[in-house]
Each structure stands twice: as C-alpha cells, then as structure tokens.
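Only one protein chain is missing; all other protein chains are in place.
The letters A, B and C name the chains in turn, as written, and every chain counts its residues from 1.
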C-alpha cells in the first residue's frame, strides 16, 4: 500500500524531497503538490506523473495521507496547524514557526490531538556520524562534561545578518547537541572575537556561543560563516573517561604537490545529503502508522526558545542569559 | 509503473535483496520467489505480501520483469542463461559461473541477444570510496603506475582453503582494480610469506598476489584472511603525480585509555553495506529499460579467467604466469 | 671556552638539567651546585666530576659564569635578583616569583642593569610543534581570530587545588599563546562545567578559561586535570583564511584488536622533553655572550599578572575581569 504524499511548496527543497520520495525511497508516492507560484509547481521536476497540482495547502492536505511543508518559513505555522487539524502526519522543514510562540501553538494543537503528527526537519539527527557519536558518548565516555563545536561556512550572501548566525546556522547545533546529550539548555552567552575582514558591518563574524545545560554540560560553539576554506562541522564531546569527535566526511586522502591532504566540502548541501534520505524514510515509516517520529514539535519549540535567547545574548555580549523552557508535556516524554 | 522482480534463491543474500527492493529502494516490488528449499522461500521475511512462491527458476523468470539470481554458485550459469533466453534483465550474485568456461557461455548468449541483460554482483564498484578514488585517479594523479592493496579478514571458517583466497576473496580486487584502472591483466604471480600460526595446513595465509596490466601497472595485493584485528580493505594508487588511497570507513575517533583511535570493522558484511543499495538501484533503473548496466557478464568472465590463473600461480609460487583474455566483444566495448 | 654553570637546587629538574649540560649539550659544564639539602646536592647524579658543592646560592653565583635557578618557587625571586646583581645570566624555572609583585621587582632590577640576564623556563616556546604552528599562523592563516585549546592531565595528586589549575597548569598556555599571537591579554573569564566524579571537593575539574587579547582574539582553554585517558595538549588557531593545529606527538599507528589507533602519552614529562634541550642550549648560547634570550622576566611578569586575574575569575564564575599590564619597558620591546 503506497502512501500518498502531498508537498506544500515546490522550491529547491520541496522539489528535492519530491524526487526523493518518487525515485529513491520506498513505500510512498507524491500525489499532490502546491506552491504559491503555480509555475514553480508545474516545473517541479521530481513530482512524478501521478501528482496533481492543487491550488492550496488545504487541498493538498485533504488529498494526501501525509504532507511535507516546504514553503516559506512564514507559512509553516498555519500549514502545520492545518495538517494537525486534519489528523495528517506532517513533515515540516525548519523553522517550525518563525517565532517560539508559533511553535508553542503547534505543540498545543498536537497535544490536543493526543498523538504525534509532526516531524521537524532537523536532519542532523539522522546523520550517520552524529548517530555513531551519540552511541559512543552513551556507551564509552562516561557522563559528558563539555562539547567543543564549530559550524563554519566558506561564505554567506550579503543579506545574511548577525541574528541569522543563530536562526539559520546555530539552530542545527541547538537541536542536535540537545539530542546528543539528552539534556536541556539553561543559559546562553555570546562573545564576539575580532571580526574577519571578509564580513561587513551588518554581520559580526565569527561568533562564539556558550551554552549551559541542566546537567551542567558546557558547550562552546564557534560560528564562522565567512571562514573561506570550507563548510566544516566539528563536534568534540569530552566525558569523564575520554573524548569522541564527529568524523570528517569521507574523502580521498592524496599525496600531491608537497601536501598530504584530503578535500573539504565547500557546499553545505553536500554535508548531510545522506541524512535527508534517512529522515524522510523515517517520516514515511511513521506516517504509514498515522503518526510521526524523530524531531518533534516540542524539539522545534525548544530550539526556537533557545535561539531567541541567543539572539538576545548577541545584543548583550558577555552577559549570561537564562534559557527557560516550560514543563515538557507528557506526549513528548 | 512498478517493476516485478523475481528472486531465485532465498538464502541470506536473496532475503536481504528482497527486503531492499520492497522496503528501501524505489520502483520495484518482489512478486515471485523460489528456492530449492521451499521452507526457505516461505520463511523469506522480506519478500513482501505480494510475492508468490514458485517451484522453479523458470517459473520465476516467466512471472517477472527482471530477476535476481541468488542461488548456490553451481546453479548460476543455467539460471542466468534461462533469463537471457527469456530476454529478462538478470542480476547475478558472484560468481557468474563456477568456471570461466561457463561465464564464456553466458557472454556468448548475451552477445547473441544483442543487448546487455546481465549485471554481476561486484558491489565494490558502487562503493562511494572506490567511486571517489577512481575519480581522483582519473583527474589528479596522472597515469597510474602501481597499486598497493590489502584484503584482510579477522578469520575464516575451517573449510576455507588456499584457492578460496582467490575465488572468494581476491575476486573482489580482481574486478574492482580492473575497473578502477580501466585496464586488463596480463600476468599473475603468487608468493607466500611466512604463515601465521592462526592458520592450518589447508590454508596458506597470508599470500601476496602480484598482477600486471596491459598498460604496465603493477599491483600487489596482500590477502590475509586470519589477520585477527579486523576486516580491512586497503588500496593505494600511485600515479605519475602522486598517490591516492581508499578512505577508511567512517568511524568515531576517540581518546580513551591512553589511545587515540577509531574502531575497525570486524564483520565484512558491514564494510560495503551501502553499496548493495546502490548496485541494486542501478540494476532496477536499467531493468526498467529492459537492459542491464554496471559490471557485465564480460567482467565476470574476465574475473574468472584471471582468478583461474591466480590459482595456478598459487601452485607454482614465484612463477609469473600469463593471463590471456579473448578479444572483447563489441557489446562490451 | 667552556661556560661554567652553577645550579641552585638539585631536585629532579636541577639534576636533569645538570645531566643535560654535561652530557647532551655543547659548550658548558656544571662547575658548582648547591641545595638546601646538602645530601641532595651530593647525590645529584648528573652534576659531573668537576662540580663543587657549595653552601649557598650566592657562592654558586660567584663561582659561575651563569646559573640555573631550580630551587623551590619561594626562593626564586631572591636568587634571581642576586644573579642579576652579580651581572650573571640566569635561567629560572617557572615561576619567576610566587607573586606578580616579585616578578615586577626582577623586571625592574634587570631594567636597571640595562641588559637582559634572565630567561624563564617556559619551554613550550622551544617545542618544535609550537614553533612550526607559529610559523604557519604567521605565513598562511591571515590574522588570527580565535584559539581553541585544551590542557589535559590523566590525574593530579590530592594536594592539587582549584587555583593550581591556573598557576601550575594554565600558566603554560598563558605564556605560549601570548607568544604565539604576539599579543597581550585584556580580559579573563572562568566557567565551571559539571565536575568529573574523579575529582574532590577542593578541586573544580574541569574548568574553561576564556581569554581575550588586545587585538580581539578570543581564546578558550579547557583545563581538565583528571581526564583519565592521557596527557594531551591541544591547540587550534582559527585565522581569517583557515585553521592550523598543534601536531600530535609522534606515535606509531597500529591496527590491533579492532582498533586503528596510536598511543597517547600518560606522563607530562614526556610531552615536551625535547624542548628542554633546546631551551637550555638557547640559554647557553646567549649566556656565552653575557646576556639572555628566550622568555624574559617581562614574560614571566605578564604571565603572573594574567594568572592572578584568572584565579580571581575562578572565584567569580562567569564574570569577565580585566587584565591590566603596565607599559612594556624598552628593554623588552
């Protein structure tokens, strides 16, 4: 029995998910798509021959067993709430909502339904490296005490501003480290090193974000979005018995021209490319049971709250600000 | 349009391929299975609800759009020939035939049909590491001059004998290095180092096989099947401008107990596990067009001839024996 | 012309330096030694046949061309001042003085003499790895923006208390990072992660020290002195164009028992062992000219001031405290 998938938003990521469902993954087919720009929906290469082009998110939700929300961030909240209201499993690309308050409404709607219906697109949790790192931390390091992390991009577009280092960049570490540690954040601090000359007045770059968890783990994350040399994600966990690191992406070691080296990725899209397949297969599997698994609306909400505090911390460099999360509802225990 | 796949032989690998087609890959469904042991066919967990259990390979071929030959090696030749006769794309696990002569008959049958129908299960060609290595060799090393390779298993069962180091173990290097270099073998030599105490009278272990190609590339492959420490595949290509290596499998680097290290796989089944998905997806894609791609019957034949010479070379340690391949038919150009 | 060296203090390090001068290095000989414990001086194995045992530091200074101060830290200031007064080059093991104020007096005495006479035993500046790192930073990274460092010991004695993490441990990073960057500290912050269970009430372990330099470089140093797994010094410099790391100590990579790894040192004494030879040879070379080179009294003073602020910062976790250094005298420009 093939699951009928509706896709809301046929931009780059929506189109890629359509291709993934129709040509890579098993058990589902894209049967309906919509986009605010109908030309985009018609041009959506991967949607497959059997997909109708519909006029609204609501129609897509009605016509599908489960939906993927890949529209602009500002539309997410309404569309996810509509899917929940229809009782349809819903995969929502990040952000779940543009404000923590919107994520909160989604959590409440889902709670009211009494079962999980939403998966947020935090794909790093499905990355083989992070999965193996979590297992190593759990089994071999003893209690974790610190994490040293870095999130580096070779460059960013001119419209990228200081707070985007949190909302667009750090957001991945916020979610994945919380998951890795199975812990919650309690404070955040931002410090600004000397700025690289490769940035501009609207963007403090690099930044260091210091997070503290409920169990006392201390995390430092370097965010450096004009680092020039590559897209590079580093994560070292220090536990009572030793350390473990996220592995480097697979690359060919060469000896050429007086250098023993291996290539570093330059395009972030290549870094976690495999995990998109895995996260979506996980969504399809749960959706076939009428529910959702993986990163939850609660996780999206927790990330949103933390991100908001980090942005406030950017405005008061050096100040240590509390991160306060409401009690976790039983649905997400 | 879903491709109907028949599986001949429902042992471990047939069962795993059934699961793969039904639950992982896109575009196909297992619709018929058979096994000499009907209980095995019935127990085949991954075959899916829609798969009929049939009494013979012929029936499976008749009832399917394409077939997977996963039976015992001795049955391969007849079953592949039957699939070719029926004009059905056929994925055959290695060996294509138990003797080079049988592989030859398959090549001739396929030639007579005038189109490729057979893919041989040399999955390493689909391994991401080898694919990237080939690309690096092609673009950055200049003409290749040498390959230093190793194929190490922690241990082998007692029934594993000296010639199996060629037919069961080296066979993978024979195929993948030929593909990597786009070259043919012209001679082979085997030398026997001091034997490990972890072997027995029926198995010379380790062995070193020296291969020479038509272009003059020299290859040394260490085969060490009781190496104790892990399943480890090494490959270094030396070209005119530098060297490139097969990457280590992704693993978590740790610092624990006075060691900075990372785990080595112990089970060969884990080493190329991803490449099974890729090879079979490639088969499904070509089969949907009524043909086959990837490692061909000719490749299976070339590997069989080379392996036979290597076994002869085991019997005359130190002697350099010629490897002679007939002219390559146009179908495989 | 062989330089006559006097050694004040014949404990472990004094004895080792005596051996070094007499048997490893060129151009000098130990001719006089003293120790508050005369038995120790007599037992000093490496002092050589020509060394007299004298009754006081003053006599040693008088009888030598240059001296090594290897006594207890509390005696350093007086002995170094005596050497300066006598116009004799003086190598002083760290700390230069037990309080910044004492270091200040030494700086003033040296300034009054108008030439450098003191080298402080910050041996890391002579470590091949740090020297190469500094050169790489200078030539290839662009302006440095951040340093991520770690100083880990497998364990410490029970008498080691929280402030010793600064005075005995961080002191090396304080000096070597200042030298690496050619920059001065302007602020310090200490944060305490969850404590390891391998510590006790008198020692907060691990700690993270955040330092800021005049040029805006941000440094985070993890100090973890009961890390269990090894003695491990990490240093990564992030510049505008890329990053560079301190190399791992040379070790044999092995593949054994399902692990691809290399040993980590357990004893700190092995980590910078080569640099002792180099620093002392540098001292002898300058001493033969009647002066001193390498880490100066000013460097010792700057390190002492910074360490004092870090200890205050330990007492106010999270607070960012200013580090204020007087103007640098011309002698140390």
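Convention: contacts are C-beta pairs under 8 Å (C-beta built on N, C-alpha and C of every residue); 3 or more make two chains touch, one makes a residue touch a chain.
Given the structure is predicted, the values throughout are model-derived calculations rather than measurements.
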{"item": "Sole residue of B:191, B:258 or B:293 that reaches the chain not shown, by the stated touch rule", "value": "B:191"}
{"item": "Contacting the left-out chain in the complete assembly, out of C:128, C:200 or C:328", "value": "C:128"}
{"item": "Among C:27, C:163 or C:290, residue touching the chain not depicted", "value": "C:27"}
{"item": "Contacts of subunit A with the absent chain, listed as residue ranges", "value": "228-230, 232, 248, 251, 255-266"}
{"item": "Hidden partner interface residues of subunit C, rising order", "value": "22-27, 128-129, 132-133, 136, 140-141, 241-247, 250-257, 262, 281"}
{"item": "On subunit B, residues whose C-beta touches the chain left out of the figure", "value": "142-143, 145-146, 148, 150, 189, 191-198, 206, 208, 210, 212, 215-218, 220, 222, 224, 227-229, 238, 240-243, 318, 320"}
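The working rule: only the chains that are shown with their structure count from here on.
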{"item": "Pairwise touch network: line, ring, star, complete, or other", "value": "complete"}
{"item": "From subunit B, the most remote chain by mean C-alpha position", "value": "C"}
{"item": "Interchain centroid distance [CA atoms averaged], subunit B/subunit C, Å", "value": "58"}
{"item": "Chain centre separation (subunit A, subunit B; CA means) in Å", "value": "38"}
{"item": "Subunit A-subunit C separation of Cα centroids, rounded to whole Å", "value": "45"}
{"item": "For subunit C, residues that touch 2 or more chains besides their own", "value": "228-229"}
